[in-house]
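All protein chains but one are shown in place.
All chains are identified by letter, namely A and B, in their written order; residue positions are counted from 1 within each chain.
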Amino acid sequence: MKKLCAVVLVLMLAAGMVFAAGAREEAAPTIDLQTATWEEIVETAQAQGQVTFYSWYFPDYFREAAADFERQYGIKVNLVIGDQTANFNKVISEKDRPVGTVDAMIVGGQWVKTTMDLDLFYGPIKDIIPDADQLAPSLWIVQEGVLTHGYLAPFHRNQTGILYDPQRVSNPPQTFAELEAWIDANPKLFGFNDPSRGGSGQSFVHTVIKHTTGGLEKYVGDTEVVPEKVANWDLAWEWFNDRKDKLTFTVSNNDSIIRINDGEMAMTFGWDDNVQDMMNRGNIFTRAQMYIPEMGAAGGGDTMGILKNAPNKAAAAVFIAHITSKEQQIKKFEMLGAYPSRIDIPIEGTLLTEEDRENNALAWFPAPYKDYMIAEFVRNVLMTQ
Amino acid sequence: MEENKHTLLHYLMLLPGVGFILMFIGSSIFLTLAQSFGLFSITGRSAFTLSNWAAIIQARESVDSLMFSLKMGILSSIGTVLFAFPLALFFRKGGAGKGMLGSIIKVPLFIPALVAAFLIVNLISYHGLVNSVLLRLNIIQQPMRMLNDRFGWGVVFIQIWKNLPFVLLILMASIASIRDDTIDAAKNLGAGYWSILFRIFVPLAMPGILVSMILMFIKAFGDFPIFSVAGPIYPAAISVRMHIMATLYQEWDQAAVLGVIIIVTTFFVIWAYSRFAELVQGEE
Partner (left out) sequence: MRVRAEQQKTPLHVLQERRRRRFYLMLTLFFVIVQLIWVGIPILMAVMWSLVDPKNPWSFPNMFPPSFSFAQWEYVFKYTNIARALRTSYSIAPLAVLLSFVLSLPTDYIMGRKKIPGKKIFMLVVLLPIIMPGMVVALFLSRVFANFGLSQSFFGLVLAHTLMGMPYMIRVLTTSFQSIPQDVIDAAENLGATTFVKIKDIFLPMIRPGLLAGMIFAFIVSIEEFNLTFIIGTPTFETIPTILFSFMGYNFIRTNASVVALIMMTPNIIMLFVVERFLKSDYLAASLGKM
């Protein structure tokens, strides 16, 4: 009996602790961002006193940007550099709560569709951010084939291209025919990642579809997959299956770059910002070179959004304005060599030349085609080994 | 009456352990199950449907993923126990240097799975240590491509490397309670090494072997990081497939179906392992 009483007592205590532990923080001051002037927003932000921002890369840049922000506005930044998936899991898990814990975050290409479908972000914010028109205009409208309606502010632009080791590739291919010839002559030395695990592999499959099934123009503006337009995609799958034993498949964007560094491959499709970041930190040899071939390669960018249930929306808006300011975008460019989202910054010394970007960069076909492409690639190429 | 009172008390004593777990897990499992039928969907829609189950069961990708994960889980759990059991017997008696050895063996326990995966992948990469050594010894002429092999040996190897000490600890604990007099008695009756091994150690250590196999299976079957670094290009492990289903194709409800399949399959394998253990013990 004594034991029983003890057990019950312990349980009650535990249950009591469970419910007593959750004390909610009081609500921060708010303001309607859509109608307020910028001065009022800054004032409210300062009254809110803090902002919580999530990213999964560039800890060095964001920490310095946060320090600048605190100096300039007196608003504290809670910066969390997490993992891409974990960041989105967190905001999705909190999406039904009236007030969440995250104010603003970086949004990568892979997650745009999910976040727009789940309606996670507050907006549109294009008319709130002061320098909005100086940021890549196309990225305000569409990110990796998904319409974003001005909800997501461009943070930086990135671009896929061919990364190669100049010691082993003397005459890198420009056209699709040249690439085919190169792969035939150098089996296994060209590779790309499984498109279900990273954007650079998706970009390569995208380019192959462009060349084997008659261009990308026919897909523009579609909101769902039109069966007649994808009827001849088996030509693309045939292309892959014909040279399957001459291609190397990798498991992620970074894995492709690592295998160039390791010497297993000599040429791959990669993201320029990824390559630059890994180069900065000694993860790939500095002699590596990158270009956008004439056959074309897709590009995109990462954006920032304010969460719908952000506790400090005004401070989040001011922080996004700070990150997209000319001064900060230049600082980011100088620190990391990553391509800025602002269009009023002179750019020199990046991996990819401006001519390449102008002439050879492709826009993704609409997102439904991309999903379809990945699923069909798995089914028709990977499954049939 | 007395009996009933005892049972009630026994159930109450389960509350801090089993009750605590149920309090947190119950609703999560319920939500996963409900979502797999289209209810309480994360996208906000909510209507009962069997279409998610139909879609998953009909897709060859999901079947391949399930079979692959199952294969990896069973191979890893059996493989690790096969390696660890002789070691556990070796450690049963003290001896010079064994303390040191015991500590070194346990080091991989403290290396996170993701890190373990990348360290081993480093070794077996195209120009990694293994290939370099074999090349220098003239055993091979060309480096071997061992990364992301189609069968999944890389995954099994990493699982064994990482979890050998995990299983060893459990087995050592369960062998510790086997008393010397039992073995001496058997020896006096003329039992040989093999018969002592299979008639005494294995049956008496069976609860420990069973627990290690079960826990190892759960770890290897549901693992995400090792699969995503070292697994084959196709098929994706079921946990990876679940992740891709939700985050790439936005099929959250179908991902929930895969979640339910993961849980049910795990239960089924645990049941099979338990039956197997009962059979082995039953022989004695």
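Simple rule for what comes next: a residue touches a chain if its C-beta (ideal position, glycine included) is under 8 Å from a C-beta of that chain, and two chains touch if they have at least 3 such contacts.
A quick note: this is a predicted structure, and the numbers were derived from the prediction, not measured.
Visitor: Considering the entire complex, write down the shown chains that touch the omitted one.
Guide: The chain that is not shown touches these displayed chains: A, B.
Visitor: Sort through B:L66, B:V155, B:A236 or B:A255 and give me the one touching the missing partner chain.
Guide: Looking across B:L66, B:V155, B:A236 or B:A255, the contact with the absent chain belongs to B:A255.
Visitor: Looking at the whole complex, which of A:T30, A:Q46, A:N78 or A:T353 touches the chain that is not displayed?
Guide: A:N78
Visitor: Among the options B:L123, B:M144, B:A186 or B:V280, which residue touches the chain absent from this view?
Guide: B:L123
Visitor: Going by the touch rule given at the top, which residues of chain A touch the chain that is not shown?
Guide: 7, 17-19, 21-24, 52, 54, 56-57, 59-60, 63, 78, 80-86, 89-90, 92-94, 96-97, 101-102, 108, 252, 254-255, 258, 261-263, 274, 277-286
Visitor: Write the list of chain B residues that the hidden chain touches.
Guide: 7, 10-11, 13-18, 20-22, 24-25, 27-29, 31-32, 42, 87, 90-116, 118-120, 122-123, 127, 129, 132, 161, 166, 169-170, 172-181, 204, 207-208, 211, 214-215, 218-219, 222, 224-225, 239, 242-243, 246, 255, 258-259, 262-263, 266-267, 270, 274
The rule is simple: only the chains that are shown with their structure count from here on.
Visitor: Looking at the complex, which residues from chain B come into contact with chain A?
Guide: Per the touch definition, chain B meets chain A at residues 9, 12-13, 15-16, 19-20, 42-43, 60-61, 64, 125-128, 143, 145, 147-148, 150, 228-229, 231, 233-236, 243-244, 247-250.
Visitor: Which chain A residues qualify as touching chain B in the complex?
Guide: Touch list, chain A to chain B: 3-4, 7-8, 10-11, 14, 85, 88, 92, 110-111, 113-114, 117-118, 188, 194, 196-197, 248-252, 259, 262-264, 371, 374-375, 378-379, 382-383, 385.
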